[in-house]
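Have a look at this one.
Here the complex is missing a single protein chain, while all its other protein chains stay put.
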Amino acid sequence: MATAMDRKLWAQWQKEIENAPPPVQPPTTVSSVPIDPLYTPDNLEDFDYDTELGYPGQFPYTRGVHATMHRGRLWTMRQFAGFGTARQTNERFKFLVAKGQTGLSTAFDLPTLMGIDSDDPRSLGEVGRLGVAVDTIEDMRQLFDGIDIGKLSVSMTINAPAVVVMAFYLAHAQDSGVDWRSLRGTIQNDTLKEFHAQNEIYFPPEPSVRLTVDVIEFCTRHVPKWNPVSVSGYHIREAGSTAVQELAFTLADGFHYIDQGLERGLGVDEFAGRLSFFFNAHNDLFEEIAKYRAARRVWAERLRNHYGAKQEASCKLRFHAQTAGCTLQDKQPEVNLIRVAYQALAAVLGGCQSLHTNSMDETLALPSEHAVTLALRTQQVLAHETGVTNTVDPLGGSYFVETLTRQMEQEAGRYFERIEELGGMLPAIDRGFFRREIADAAFAYQREVDAKHKLIVGVNAFQEADEKPLELLEIDQAVESGQIESLHRVKADRSQDDLDRTLADVRRAAEAEENTMPTLIDAVRARATVGEVMCALAEVYGRCDATVV
Amino acid sequence: MLDELFERLEKQDRLALARLLTLVAREEQLDVIRSRAGKRPEKTRVVAITGNAGVGKSTLVGKLAEYLRSQGQSVAILACDPQSPLTGGALLGDRVRMPSRPDDPGIYIRSVAAASGHQAVAEHVDVMIRVLGRYGFDVVLLETVGAGQGDTAVSELADVVVLLVQPESGDELQWEKAGLLEVADVVVVHKADLAGADRTEGQVKELLSLPGCRKIAVLRVSSTKGEGFEALWQAVLESPRHAAAADEDARELLRRAQEILAERFHRQGDRVGNVIDRWKRQELDEAQAADELLQLLAR
Partner (left out) sequence: MSKQPSLRIVLAKVGLDGHDRGVKVVARGLRDAGFHVIYPGLWQAPEAVIRTVADEDADWLGISLLSGTHMTLVPRLIEQLREAGLGHVGVLVGGIIPEADIPKLTELGVARVFGPGTPMEDIVQFLRDSGSRTHA
């Protein structure tokens, strides 16, 4: 880019800046990256449009993965939902579809996420509380009763037991006459980030990744439109990472899955295109936009140049975004609506493929219908009233945004090198590298907030003396006993011989290092519970119950 | 108060045990507790586990404790973590990797903060060990802060010192040899499930075969797979118990003398500085300066 700048005028501006009073709060991004007062052609001296940006839908996809982006087709508005029993969540799903939501997203309760059953003593008080309780295939049938999963795309947020839940879903699809080849949707199935941040851990890292790759491999061969993994930075960010850490660790996880898929004998172009991503949409508008743009560029370049991908789809980083739960405050909760709106703007300007907007009451309880509706309306206003969909990548070419995008890319590259120096992904996990980096960042952030170097409305600035509480959704405590009863009915009703035989087969497949999916589908058809299947696998893989500070 | 605590300790009261260890850490009535607790019983075996940060000390200690429980041995763990020299604060996170057996009276885990960066274990661990011995534990596992210069002190506290190394730590081996292999009685190649464990084992053995080295057991353990613990414990049992640990009273006397010396130096800080300054300015020669220092200490 040519630098046609009048140096005299520049010097004059520079002088004014030097004489101006310094900002009260340090001018840094939410991740504490210092920001200059002004970006000019000087920042982009060697900028090359064709190699760094290119056109939307073309390598390296910095400006977006589709030629027309949101002008051609809006992002999918996909609100995460789930609570109580499968029947209750099924009703919420139908409510959301009636309100115009275009995809479903399932939240499971903590026992399900941890791979234990509702009647396990550790589940006490947790059944159906933060998501829907799914113990057996019967719950899965109930969950999607009357919903045409051959048409609607479905996302399921589950990781350690993702193989089991995927088996539930595939068995249910088959039993309802839906061809696997028509199934669209995503299962999160990203076990690596559990070790970095989210802590829903069951097996040690190596077999955890093995199971993730089982789903990838199986879906590549049999469920071609399904996204078998959603490589997630969301939780890394929620755990307190910086934007760069979110970017770098997520992409490093993605590269590790690619490596493992290749090791299984899959060709890179057979499956790389089905990997999807999930990023956080945090408060800092430009930092977030730069993050998404850098993610696409880094992924595309690595896939083409390092992995030798030939197909465009393999190089296109598609992502879901969710506004940052960790930015929601319990003080003046309506203000959360405003935070969410700006975060959603960042995701859309950054070229997301689908988006979840958080409800304003989520720090306090599961969202009420009123709050969920407002959250969805936020996306609809953005899509239809603000005009941001009219042109693709409107901030492309901004001196500031392009500089930030480059910085992000370079910093991520440094993290890749450090991971390499530690011996790769699994040794770096073993040494607690990711956790330490994230915890350091979280602590540094807290100190900045405590020192009021960063202001949070209603928390360390602009507080209200009297706050009026929101109307919250109450979860009926009867859910737990009801779920346990129905689980016991399923257990009483099944054939013990079938159960033993299929679970033995699961163990055998795991032992033989075969893909476990076919045996899992048989086991869940024999009414094996999530907890039973996980225990069977643990007999082979061992358990991982320790996490590092 | 001490009478009551010791009475309860005899009755295997865990709360009394816990309180006594707190008093030791706080240096409250330390001398009384030391003598009331008495010498450590012969049957109590003290095993120190040391090694660099990240080598998996806590994990191994935890798994070893579970193995010992399965053999019917009662186990106490003293897990040392560093304390900030500035604030005195400490983050004691070793329990994260240790077994949670709330119903098992035969295992006791205590996190202790080790003052100032260069100590491998907390202060007065010797007295803590006496108290744990008095309570009746068969084994005390002493987890150090990390490998370092303070490790020679560990070999005086423990019957047996187990040093952990891990695969892919080839670069550190030379350094390990310089400081650590000297105090180790057993060397464990930990994380033996990782690639490169054979090579690391070979390297350690090679180093130890150099002339002048003691005979030291080298073996592989994987905490992830739960393998190697029986062999490890066998090696510990076969390793001769340190004479120093047995001759605790003499060591105690020496330690007190060192303490008194340090305290006097500290008390005379200004004058010591003055002597050093004069020596630096060459107003005193070395012999004169040394003599003046000794006179200061005698006061």
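In order of appearance the chains are A and B, and numbering begins at 1 in each one.
In this text, a contact is a pair of C-beta atoms (placed from the backbone, for glycine too) under 8 Å apart; a residue touches a chain by one contact, two chains touch by 3 or more.
As the structure is a prediction and not an experimental result, all values here were calculated from the model.
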Full-complex contact with the absent chain, from A:T40, A:Q260, A:Q311 or A:Q329: A:Q329
Which of A:L152, A:A439, A:L499 or A:V540 contacts the chain that the document leaves out: A:A439
Options B:R26, B:K43, B:K225 or B:R256, residue touching the unrepresented chain: B:R26
Touching the absent chain when the full complex is considered, from A:K15, A:R73 or A:R122: A:R122
Among A:L110, A:I149, A:M408 or A:I429, the residue in touch with the chain that has been omitted: A:L110
Per the touch definition above, residue among B:A18, B:V32 or B:A290 touching the missing chain: B:A18
On chain A, residues whose C-beta touches the chain left out of the figure: 110-111, 113-114, 116, 122-126, 129-130, 198-201, 238-240, 326, 329-331, 363-365, 439, 442-443, 446-447, 449-450, 456, 459-460, 469, 472, 475, 545-547, 549
Touching residues on chain B - with respect to the absent chain: 14-15, 18-19, 21-22, 25-28, 30, 83-84, 87-93, 95-97, 100, 102-103, 108-111, 113
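Definition applied: only the chains that are shown with their structure count from here on.
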Centre-of-Cα separation between chain B and chain A, whole angstrom: 44
Touching residues on chain B, where the partner in the complex is chain A: 54, 59, 91, 93, 96-97, 168, 191, 194, 224-226
Chain B-facing residues of chain A, complex: 204, 423, 427, 430-432, 542, 546-549
